[in-house]
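This report refers to the structure that appears directly beneath it.
Apart from one protein chain that is not included, each protein chain of the complex appears where it belongs.
Letters A and B mark the chains as written, and numbering starts fresh at 1 in each.
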Amino acid sequence: MRKPDRNPGVMRRESIYPHRSVRSFPITRTRLWVALGTALLLSSVVAYLGPSLLGAHNRLSWWVLKVTGIPSHGTRGVEIFPFLGSVTAPDISFPSPRANPFRTGSFFAICFAGLIAIYRKIPLGRNFVVFLLILICAAGVVIVLNPSFYFDSAMYEQTWLRGEILVWILLPWISAFLFVLTLPNLAAGLVWSLWTEAYAIIWSAVRLAFCLGTLHYTGILFLPLLWFCFGILFDLVYVLLFYSMALHFSSKRSAGERKL
Amino acid sequence: MIILIAICKICLLFTIVVLTAYAIRHHLFALFRLSLRKSRDMMELVGFTSPTVSVLVPMHNEEKVAADVLQALVDCDYDCEKIEILAINDRSHDHTGEIIDEFAARYPIIKAIHRSRGEGGKGAALRYASRQASGEILLLFDADYIPGRSMIKFLVAPFCDPEVGAVMGRVVPHNGDASLLAGLLELERGAGYQIGQQARYNLGLTPQFGGTVGGVRTSVLKAVGGWNFESLTEDTDLTFRLLLHGWKVAYVNRAECHEEAPESWQVRSRQIRRWATGHTACLHNFWREWVRGKFLSPAEKIDGIFVMACYWTAPVLVLGWLASLVLFFTRQSYNMIAFWVALSFIGYQMFGNQATFLELGSAALLDNNRRRMLLLPLNLFNFFASTGAICRALGTFYIGGIFGSGDHYWHKTERYRNGNGGANRNGRGNGNGNGNGNGRGNGNGGNSAGKLLVRAPNGLYLSRQGANLP
Partner (left out) sequence: MSSLPFILFALIFLALVCAHFVLAYRTWLTSRGQHPTDIDPDYVRIEDYFAQSFRLKVSEWLMLPVQAALPDETRFIMKGRERIRVSGSSYFPSMSRSDDILVVEGNLQCEAGCVFQREILVRKNARIGAGSKLQALAVDGDAILGKGVQIIRWVDCNGILEIGAGSVVRARATAGQAIFLGTGAQVGSAFAPVVTTLQREPGNPDPALARAPEIALPGSDSPEVANHELEHIGLERGKLSKLNQECWLYAGDFCPSVPLRVTRKLIIKGDCFLPAGSVLECDLKAEGLIELGAHVVCNGNVIAGGNLHFGSQGLFRGVLHAGKSMELSAGVFGENNGSLVAAFSAETLSIGLGVVVHGKVASGDRVLVRDDL
């Protein structure tokens, strides 16, 4: 028996807007394949161009450091992963806690006091502040109990880049879920995916420059805290931001309307 | 040091496995619900089954809101010969009793039940009133909810299925603009109900009965032992007992009712700590039976464990984070960096009470909640806040279990509404209650005295009435 005509053509109303309890966004096979394909392609490109991307990333970081007056005492090769080879990391000087205990202690006290002030002022942010307090105290304890503890800029950059390159490879897959599969507008989803990937690389370079610059002026005390706040956690912040923006703009029409 | 590092690596690996499992589950739920074209609901059968219904409304010092809920229930479109409303005055000190009596005198379908003695708490009040209920179906509403006119028909429809033992509707915060926290919780509730509950129901898993905006079959309730007022979360407790005995819980996405989400972090913290404690107590009480449950499918068993253990993810996440901190300072091999990345991505996806941001965004999309979608980045702080509160609650729970001194006080959740919502049906929308993203509404028709959570000799976690507390 022939099914009803799915394309009424000239009829006035061509779709209905159902109640939110029964709205849906069918995930078609086309969309699935596009999502899979995009993720695979982007990840492969990133993996294949890894050394080039890391090089570009580092050049950007160095440029920022240079512009902001952070001196570099040469460079060192650091290995990221075997399949990526090694990259050149700047050797940035920083004050040793042993040589400048008062300075390190002052920084610790200021940071601690600042965090306590935030703790008191903003109830919703308290537990986040507790995480930061733990980090700063852990760093302080390590410095005090293990004066010979050593962590330089090259090591920091190595740690950073290892994390970030994996983020860049994983991000297309996360974008596949967030942008390509579930946004009403497929084209917009692809654009957002690409934009997020590009932003990840550029923003990582800027963040790294900030962390290395802070290392230069304050020493290793804030390294764990900086890595926690501005490292991978921050990758998630901008992914969330772009996802929320993409959702907001994509749902301008009656999201979930059903064709008659 | 080597042992410490080894332990840290194991902890981190464990964390990644657990959080990966939850992340996969929530992504699946979100994708499934988004693409769900035909919901497994009984909406087309609404009004074609009309069993006798007893509506229970426990009230403790609810003079501000009592009239609204009673009037709303009287105005419902259910057959008035098949419904009775049991308004329970549970040891109130204000004018709640008088208001109930006034309504009972005016409307024959309302029965006033006054309770001046006995155990405190909502569960005890329900148990007391259930004995006087004559309906085949018991529906529950907290005092500060205002059900719509067709709400009862919506909730009753799934009971045409003999396997359904309980039904749960959707609670929707109405005060999302009252504070930032309330706005974030509105997103969270949306994810919990629109995505989580609906997906679990359609997939034949374990949607939860929430204790308000829901109902239970009277005969089934008796068969599974009635209300357990010794539990901090009697609704979760009942959910698992129903499922263990072969009954199912149906979720009705269309049966929406306004509630009021906590507006301050203090209130929210207390609420989430109670849920975490009560939920985890259920885990300990039921997990053995659950694993062996003969009426449960493998998928239900797995999902049930996920549900029972959902509050464990917070301490597991913190454990993994601490372990990775140690590994950071000891500059371990690069392999652990990969684990750290995975941990971060997966762990930090577990925002706000186990809802990933994909669930949050998907729910906002389905609800066409365009503006609130943009609040997602701020949910990060809600996540940290919740994680801390849950860890504190579970820490107290387990330490108390070991040393026998972990007392947990149950505070009546604060009301915000001033009780003018029901006077003008068109002008209202200030529901007041405590739903959560995992499908429970734990309104507080119970006591203002505290409950203590103690560990019984048989290992079960029970709550006992404590001294009067603020």
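What we mean here is this: a contact is a pair of C-beta atoms (placed from the backbone, for glycine too) under 8 Å apart; a residue touches a chain by one contact, two chains touch by 3 or more.
Just so it is clear, the structure is predicted and the values come from calculations on it, not from any experiment.
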{"item": "Among B:52, B:150 or B:264, residue touching the chain not depicted", "value": "B:150"}
{"item": "Residue among B:220, B:276, B:326 or B:385 that touches the chain left out of view", "value": "B:220"}
{"item": "Per the touch definition above, residue among B:53, B:126, B:172 or B:358 touching the missing chain", "value": "B:172"}
{"item": "Those residues of chain B which, in the complete complex, touch the missing chain", "value": "38, 40, 42-50, 72, 77, 146-150, 153-154, 160-163, 172-174, 176-177, 180, 183, 186, 190, 219-220, 222-223, 245-247, 256-258, 294-295, 367-372, 374-378, 425-426, 428-429"}
{"item": "In chain A, positions touching the absent partner", "value": "1, 3-5, 8, 10-13, 20, 64, 67-71, 206-207, 209-210, 213-214, 216-217, 230, 234, 237-238, 241, 244-245, 260"}
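Quick note on the criterion: only the chains that are shown with their structure count from here on.
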{"item": "Distance from chain B to chain A - Cα centre to Cα centre, in angstrom", "value": "33"}
{"item": "Touching residues (chain side chain A, partner chain B) in the complex", "value": "19-27, 80-81, 123-128, 130-131, 134-135, 138, 142, 149, 151, 155, 159, 162-163, 166-167, 170, 174, 177-178, 181-182, 184, 224, 227, 232-233, 235-237, 240-241, 243-245, 247-248, 251-252, 254-256"}
{"item": "Residues of chain B defined as touching chain A within the complex", "value": "27, 30-31, 33-37, 39, 170, 180-181, 194, 253-254, 256, 264-266, 321-322, 325, 328-329, 331, 334, 337-338, 340-341, 344-345, 348-349, 357-358, 361-362, 364-368, 370-371, 373-377, 379-382, 384-389"}
